[in-house]
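Input: a single structure, listed below in C-alpha cells.
All protein chains but one are shown at their positions in the complex.
Order of writing sets the chain letters: A and B. Residues in each chain are counted from 1.
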Amino acid sequence: MVNRRSFARAFAAAGALAFAAGALVPAAAHAQKPLKIGFSMALTGGLAGAGKAALIAMEIWREDINKKGGLLGRQVEFVYYDDATQPAKVPPIYSKLIDVDKVDLVVSSYGTNEIAPAMPIVMRKKLVFPSLFGLAVNDEFKYNRYFQIMPAGPEPKVDWSRGYFELAMEQNPKPKTVAIVAADAEFPINAATGARKNAQAKGLKIVYDKTYPPATTDFTPIVRAIEATSPDIVYVASYPPDSVGMVKAANEVGLKAKMFGGGMVGLQFAAIQKNLGPLLNNVVNYDFWVPEPTLKFPGVNEFLAKYRVAAKDKGVDPFGHYLPPFAYAYLQVLEQSVNAVKSLDQDKLAQHMHKTTFQTVVGEVKFGSNGEWARSRVLFVQFRDVQKDNLDQFAGPGKRIVLYPKNWKSGDIVYPYRK
Amino acid sequence: MFRSRADVVFWIVLAAVFAAGIVATQTWSNEYYFTAIYAILQATIMAVAWNILGGFTGYVNFGSAGFFAIGAYTAVALDKWLGLPMPFLILASATICGLMGLGVGYLTLRLKGVYFAIATLAMAIVLETLIVNWSYVGGSKGVYILTPETVPFFKSYIHLLFVVMLGLALAAIAVSRYLNASRVGRGLAAIRDDETAAECTGVPTLRLKLISTTLMGAMMGIAGAPYPFFVTFVDPASAFNLFVAVNSIAMPMIGGTAHWIGPVIGALLVGSLQEIMTVTISSAVNVLIVGVMLVLFITLAPQGIVGLVQKWHRRGKR
Partner (left out) sequence: MDLFLNAIVSGVLLGAFYAAVAVGLAITFGQLDIVNIAHPAFVVVGSYITWILNSRFGLDPVLVGVLAAPVFFFVGALLYRIYYAAFERTGQESLSGLAFFFGVMFIVEVILILVYGVDYRLVSAGYLGENLDIGFIGLPLRLFVPFVVASAMTAAVWLYLSRTFTGRAILAVAQDRLALQLMGADPVKIKQFAFGLAIATTAIAGSLLIMIGPVEPSLGRVYIGRAFAIVVLGGMGSIPGMVIAALLLGVTESFVSSFAGPSWAPAVAFGVLLLTLAVRPSGLFGRA
C-alpha cells in the first residue's frame, strides 16, 4: 500500500507544477482586426524615467495614426509589458508577444540591456526590429533587420564622442591633454572607449583615464584627482545622478579645464537642468534634439506640445526633448514603411527601411547597412545664459547652442570653459 | 535511494515530470511557456539551494546573487576561452561555486547568525566589484553571448535550455529531499536548533556545515550557468541583482523552510505569480504584491505553506 502522506506530497509537487503551467495559458481569444505592435518597456527600475517618457510619446503616435485611419486600414493597438529594467524578463516577454499575443509588428524596449536579450528571438522569427536607444547592439549580432533610431552613426562607439574632440581641436591654441572619466556601466564604458580612440586619433595625451562605481556619493575627490593632472579638456561619460554630482563637484573644486562635458546623460532632462542652473553654463555635452531654430523639423513642435500636456503629473520629464521625439520618429519610420510596401511582409519592410530616407519629427533619417544611422548626428551643445531656478527657459531656444555638426550649428563655442 | 514506497512514488513523479517536459517541447508551439517556466525553474533551484543552508542548517545567506553570478560568469569565461559545450560549463560552474561554498563554510567557524549574513552580503559585493573590473568578461560593459540558430533534437535553443533546466531542477529537488531525510539532514537540523548542543552530543558540525555550504554553492552555480545563454546579454548589475537574493530567501520562507518541498512550493507559487504579473498587471504593482505577500506570510504563517498544511493535517487527525 502506498504511503498516503508521501503520495500526497509528491502529488502536491506535480500539481503545483501543473498549476504553474496551466496558469500561464491565456484565456483570451485572438483579435484579428486591430493591428498590434508589441514591445517591452522599462516602466519600473533604473531606466523607467526614460521608458515612461518614451511610452507617452509612442501613445501620442498611436492616437495620431488612428485618427488618420490607422495602418493599412486597421486601428493600431499596443501590446506591451514592463520589463522592470531586468534583462532576464525580456525573452519571456517577446516570446509571449510573438507566440501568444500574435502581434503583427515588434519594436524594442529602451536601452542596450533591454534590447539585446530580445535579439535572438526576433532574429529567429526574422522580424523587423526598430530599436530605441541602444549603443552598438548590432555590432555583435549583425542582424540585417535591426534599425536603431539613436543617431549615433555608422560606428556608434566612436561617432558618439567624435564631435567633442573635433570641436576641441578647432581651438587655438590646440589642447594637448585630456582626462577621461566614466561610470562603471555599459553605456559610459562604451562611450569612454570611443573617446579614447578619438583622443588618440587627434594626438591628445590622456592624462587621466579611470572609472568610478555608479553608487558613488561624492565626486569631489574624483574631480580633484582630475584637476591634479591639469588636463586641457575633460570628457565625462555618466548617468544622471553622477552627471549632477560631477557638474556640482567641478564647480566646487573650480575645475580649470578649458572644455568640460562630453557624454553626460541626464543634462538633457528638465528637472536636472533646472536644479543645476547656472552651474551648467559653458558645459559642452551631447544631445539629440534641442529647441534651436536650426532643428525645427516638420511636426516636432506640434508633437512636443502634445507631449507636454500628456506628461503632466506623470512623474517624467515635463519637456521631453531627449527621448520622446525619437520614440515618435521610429514609429513614423515603421508607419511610412508599412504604408509604402502596403503589407506586413517583414522582408519587404526591411528592404524598404534600408534604402529609404525618411522624413520624421527629428528630421531626415537614413539607415546604413548595419542598421545604424548612415551619418552620425550626435549634437554637441553648449549651455549658455542659464538662469537660476527657471524651468521654462529650457523650453525655447538660446540656452543650448548647437556647436556641431556644422549643418545644424546655431552658434559659436565659448572657450575656455572657465570664465 | 529506494528505501520506501514514498521513494518509489517520488522517482516516478520526477521521471513523469521530466518526460512531460520533453513531450511538451515537441508538441507545444508557443515558445513563451518555455521562457516563462525557465525563469521559474531557475528560481526553484536557487530556492532549494538556499534552503539547504538557510532552512536545514539555519544559516542565512544574503549573498545568493554572488554564487549565481559567479556561476553565470564562469560559463561566460569558459565559453569565450574554450567554447566548451553546456554540460562542461555547468560542471565548471558547479565546481567553482562549490569551492566558494566551501570557503563560506569555513567562515561559519568564526561567524554566526546575523554576522554570517552580513559577511555573505559583503562577499557578494566584493565579487561584483571584481567582475566589474575584469574586462575579459566585459566588466561593467556587459558581454554578449551568441546562441546557435539550430540545435539537434529540439526545435529551438530555448527548448534545449528548458529541458536542461528542468533536469537540473529535478536533480536539485532530489538531492534536497535526500538530504532532508538522511542522517546528514538530521545533523543539520540539530545544528539549526542549537549548534553548541549538537557539537556536545557528537554531531560533526564542521563537516556537516561544509557539506551544506558546498552543496548550496554548487547548486546556485548550476542555476547560474545557463543564464547567459538564456538572456544573451549579461552585465554585473543584472547578474548580481538584489532581487535574486531576495527571491532566494522569500521563496523558501513562503513555502516553508523545514521541509524539502517548501522551497519548491514557494518557488512555483511566487515564481509563477511574478511571471503572470509581468504579462498582466505589469507595473510597479508587481513588486508591491511580492512585498505584501512576503510580509503577510511571514507574520501570519511563519512556517510557510508547508507549516499551514501540516497544521490542517494535525487538526484533521483529531
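Keep this in mind: contacts are C-beta pairs under 8 Å (C-beta built on N, C-alpha and C of every residue); 3 or more make two chains touch, one makes a residue touch a chain.
Only a predicted model underlies this, so the values are computations on that prediction, with no experimental measurement involved.
Peer 1: From the list A:F39, A:Y94, A:Y110 or A:Y212, which touches the chain that is not on show?
Peer 2: A:Y212
Peer 1: In the whole complex, not just what's shown, which of A:N275, A:T294, A:Q351 or A:Q393 touches the removed chain?
Peer 2: Result: among the candidates, A:N275 touches the missing chain.
Peer 1: Pick out which of A:G38, A:G111, A:G245 or A:G363 touches the chain that's been left out of the picture.
Peer 2: Checking each option in A:G38, A:G111, A:G245 or A:G363, the one touching the absent chain turns out to be A:G245.
Peer 1: Can you say which of B:A171, B:V285 or B:L308 touches the chain missing from this structure?
Peer 2: Reading the full complex, the residue touching the unseen chain is B:V285.
Peer 1: Tell me where the left-out chain touches chain A, residue by residue.
Peer 2: Considering the whole complex, chain A reaches the absent chain at 44-46, 48-49, 52, 184, 210-213, 215-218, 220-222, 224-225, 228, 240-241, 244-245, 248-249, 251-254, 266, 269, 271-272, 275, 279, 314-317, 389.
Peer 1: Which chain B residues would touch the chain omitted from the figure, given the whole complex?
Peer 2: Contacting residues on chain B, toward the hidden partner: 54, 60, 107, 110-111, 113-115, 117-119, 121-123, 125-126, 128-130, 132-133, 242, 246, 249-250, 253, 257, 284-285, 287-288, 290-295, 298-299, 302.
We adopt the following convention: only the chains that are shown with their structure count from here on.
Peer 1: Within their complex, state which residues of chain B touch chain A.
Peer 2: Residues of chain B touching chain A: 4-6, 9-10, 13, 16-17, 29-40, 129, 132, 139-142, 144, 146-147, 149, 156-158, 173, 227, 230-235, 237-238, 241, 243, 261, 264-265, 268-269, 271-272, 275-276, 278-279, 282-284, 286-287.
Peer 1: Quick one: in the complex, what on chain A touches chain B?
Peer 2: Its residues touching chain B are 1-3, 5-7, 9-14, 16-17, 19-21, 23-24, 43-44, 80-84, 86-93, 95-96, 98-100, 112-113, 116-117, 119-121, 124, 140-141, 184-186, 189-190, 211, 213.
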